[in-house]
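Structure, as structure tokens:
With one protein chain held back, the other chains of the complex are shown just where they sit.
The first chain written gets the first letter, and so on, giving A and B; residue counts start at 1 in each chain.
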Amino acid sequence: MRHDYVLKLLESGERLDGRKLDEFRDIKIEVDTIERAEGSARVKIGKTDIIVGIKMDLGEPFPDVPNQGMLRTGAEFSPIASPEFNPGPPGEDATELARVVDRGIRESECIDLEKLCLKPGEQVWTMFVDIHMMNHDGNLIDVSALAAVAALMRTKMPELEDGKINREKLKEKLPIKHIPITVTVGKISDKFLIDPTKEEEQVLDSKLMVAVMEDGKICAMQKSGDQGLSEEETSRMIDLAIKKSKEIRKLL
Amino acid sequence: MGMKSKEKMIVEGKRLDGRTPDEIREIEMKVGVIPNANGSARVSFGRTTAVAAVYGPRILHPRRLQEPDTAIIRCRYNMAPFSVDERIRPGSSRREKEISKVTRLALEPALFLEKYPETVIDIYIEIIQADGSTRVTGINAASLALADAGAPMRDLVVGLAGGKLDDTIIIDLCGKEDNYSVADIPIAFLPRKNEITLLQMDGQLNPDEVKTIVKNVLNAGKKVYEKQKEALKKKYHK
Partner (left out) sequence: MTEVRKIVLPGEVLGDSKEKKSGYGTFEEEGGVISKFIGIPKETHDYISVIPLSGVYTPKRQDKVIGFITGVERVGWVVDINSPWLAFLPVSEAVDEFIDLKKTDITRFYDVKDVIYAQVDNVKRGDIKLTMNTPVARKLRDGITVKIAPSKVPRLIGKEGSMINIIKDKTNTVIRVGQNGVVWLSGEGVKKAIKAIKMVDEKSHIIGLTNEITKLLSD
């Protein structure tokens, strides 16, 4: 069967598409693809294809952070993207995806949220980061996270006229402070790999997602998969993620 | 229909975006944009962009929904949250549910389904960006996706809207025109015999105006049909 073959290949350090274990597929970043959004980007890594659109709106801040703008990240596994997806509210995986991407943006302090406060305790800007999937061939988190930061970097805030949003006039860019890059490292037997396809994901033992800042600091992590990791493995996976994040960062 | 505009929407025979009344916006069509799907296409009319994917025919679960002598069609029209100015909350609205239904009915007459008993053909339409005429843009994308999927068809399905703005009959309404129009008539048809499979209207028109709009849309739709044919052939002429 195909799975067994993919597994056998990976265990011997090879991949069906001929890539090295630590090699990304082709990465294409397109920005400003959605004119009607305040910011947008479409990222393709191999056959995985994701659009992120940013909408800005006015809202009331959370009471515990009355002087900060708000970030809301959503993801839908659109049935358009894969034969296994069904219409309906986001499931576990879509929710995890949105939360991991959100965490990378939030914890890196990507956006200076205090600059998005209009009236403390009353009115702040809300950024809606919507992850829209077009085609699923694995590694959704890295692709979504990259599309999210690429879209945020292009986002322009609409002008306020008498307290109302005028979306025809976009001016200032979002106050960007840091850019997190998320790299997922997969593990199978004693091998580590980057950018798994959907087929490869099905045979992985475990995955570690690592969000890395400009200076190599780590700002978010998440382990998934049903097998455990040793301390030594964890540290090697982190090192690999940091190394690969530098390559990705150059593309932005 | 919509709001009343204080200003004129058509000045000296030109529309807001400089088009003449019977002019269609720039059309772009591409077939085979979603590798996972059996068939797919992206269609843009100006700033309105729809992507459609077809999955199937595949076995339908649960069993009680199966038809013993034919495939059934399921259709979902969905707008991306960032497709319009005010973000849309994910999840189907009543509007999206109705459009899903009329879209299915617009496409069904074009399909031979009897060869695929107990199965379903899923048609998913995503409006990535909306600037008027979204349902007919979605129908054009679905028509291409079905042909690309190798579904047996009687004909392609062409979608185009017509309407009345100020005192003028127009074709292919953009978002703003839609808001301020006197009436809006989205139409889908099978071009070989000009068989109409979707016809909706809101607004107020006299019967002659309705007939003129239908005639104009069928006429201008030939151009959309040509674009569909070109896009399908282009997939194999790279």
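As a working rule, a contact is a pair of C-beta atoms (placed from the backbone, for glycine too) under 8 Å apart; a residue touches a chain by one contact, two chains touch by 3 or more.
Everything quoted here is computed from the prediction, not taken from an experiment.
> Among the options B:8, B:95 or B:115, which residue touches the chain absent from this view?
B:115
> Just one of B:107, B:127 or B:190 touches the chain that is missing; which is it?
B:190
> Which parts of chain A are in contact with the chain that was left out?
Against the missing chain, chain A presents residues 1-2, 5, 16, 18.
> What residue numbers in chain B mark contact with the hidden partner chain?
38-39, 56-59, 68-69, 110, 112, 115-119, 147-156, 190-192, 229, 232-233, 236-237
Definition applied: only the chains that are shown with their structure count from here on.
> Counting in whole Å, what is the centre-to-centre distance of chain A and chain B, each centre being its mean C-alpha position?
32
> Chain B touches which residues of chain A in the complex?
Listed in rising order, the residues are 34-37, 40, 47, 49, 51, 53-55, 57, 74, 76, 78-83, 87, 89-90, 128, 130, 132, 134-137, 167.
> Write out the stretch or stretches of chain B touching chain A in their complex.
Chain B reaches chain A through residues 33-37, 40, 47, 51-53, 55, 58, 76, 78, 80-87, 90-92, 122, 124, 126, 128-131.
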